[in-house]
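Quick one: the structure is below, and I'll ask about it shortly.
The excerpt is restricted to a subset of chains, each kept in its original location.
Chain lettering (A, B and C) follows the sequence in which the chains are written, and residue indices restart at 1 in each chain.
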Amino acid sequence: MKIAVIHGPNLRLLGRREPEVYGSATLEEIDDALLELGEELGAAVEIFQSNSEGQLLDHVEELMDRVDGIVINPAAYTHTSVALRDGLAAAGLPFVEVHLSNTSARERFRKHSYLAPMAVGTVQGFGKESYLLGLRGLIAHLKRP
Amino acid sequence: MKIAVIHGPNLRLLGRREPEVYGSATLEEIDDALLELGEELGAAVEIFQSNSEGQLLDHVEELMDRVDGIVINPAAYTHTSVALRDGLAAAGLPFVEVHLSNTSARERFRKHSYLAPMAVGTVQGFGKESYLLGLRGLIAHLKRP
Amino acid sequence: MKIAVIHGPNLRLLGRREPEVYGSATLEEIDDALLELGEELGAAVEIFQSNSEGQLLDHVEELMDRVDGIVINPAAYTHTSVALRDGLAAAGLPFVEVHLSNTSARERFRKHSYLAPMAVGTVQGFGKESYLLGLRGLIAHLKRP
């Protein structure tokens, strides 16, 4: 089983950036925890980050024939990117949407996600743990008969 | 560590009720899995179900001094119950909101949750697994220093 | 053929309560007329009333394996109860929504029904007669090949 993890825009600053909102874990710590959990659950995990909507689309396109599912934190593009929604729909891969913060407790415009209706499920509000729960959820979904 | 799980209205029918939406697991199967995972993670889990908003409020009130956190599937009351929001806020306990189905892929009125802004986090769309991920997430949150 | 009739909140006061809006028939008179018409049309009719959303849900759950269809006047819960909608959908029974008054001629918030999109049909505005027309309509629906 192969799983791709995708980090959306502005996530390279994690740990330094507004820790009261996003927690103090760095992106590296999250990546390490994901690789470790993947190994534990028998899934090969590969990870990608980009600030560019276009590069994220290119990457999703490439993944299409290579992985079984995607865990994605679309960050700010959650609320604005129809292209990402269409790209994920085009790739036809099951994906899980995760967020570090509880977006429903923040600005009103963060309540809407273009991606969520196409997702298997969503996990949000648990900081770094959101990614791990999302990975577990996706693997459970893929293993369901 | 003590965790309460609360099932909202109409969940006794799980497994029989619209399996294409809610999955084929029964409430008993979910409860068993929760007790087992609780044990594994070192948390005592107690479980309650009611169709009545008032009884749910009474129950939350009682839990106030007895548990460390709540995993709640508020079901239909998610979208209509200011009282449940206020009751959970009054109890002052950290809680996680879970949903069997991916509510963002359903009717428009299911996109709004009165509870989510008060929650630690939310998990939805993974069927029975949503509860287990929610329990994991809550315990991770409670263990955070 | 077995038909359940359900009266929602505040209907015990019928006949005494705002007769210019709801007519002068009492709930007993309506029940008698329903039982009589049921007999005439060859259907066993049973009747239930509650002011409590939770009890209404419990009752719908119980009816699930016992009757062929439901005539329901959800009264005020028409406009606010996602739980009743979900409960009726879960029960999987055909149901007809009836109202004594013409709700489209009243306050704006009465124009929306959470239940109507799941119903076979709706009848409103004919006072006591709304129930009888609803019962006729449901039986005709159940007899359709």
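Structure notes:
Note that in this section contacts are C-beta pairs under 8 Å (C-beta built on N, C-alpha and C of every residue); 3 or more make two chains touch, one makes a residue touch a chain.
Keep in mind that this is a model prediction, so the values were computed, not measured.
Taken over the full complex in this file rather than the chains on view, the one protein sequence occurs as 12 copies, with 3 of them shown.
Basically, only the chains that are shown with their structure count from here on.
Taken pairwise by the contact criterion, the protein chains link up end to end in a single open path, with no chain closing the loop.
A rotation of 120 degrees, rounded to the nearest 5, superposes the Cα atoms of chain B on chain C. Closest to the protein's overall CA centre, chain by chain, comes B. In whole angstrom, the spacing between the mean C-alpha positions of chain B and chain C is 31.
If you average the CA atoms of chain A and of chain C, the two centres end up 46 Å from each other. Not a single residue position of chain B touches two or more of the other chains. Residues 52-55, 57-58, 61, 64, 80-83, 85-87, 89-92, 114 of chain C are the ones touching chain B in the complex. Chain B contributes residues 9-10, 12-13, 16-18, 50-55, 75-77, 79-80, 109-110 to its touches with chain C in the complex. Those residues of chain A that touch chain B in the complex are listed here as 96, 102, 104-105, 111-113, 116-127, 129-130, 133, 136-137, 140-141, 144.
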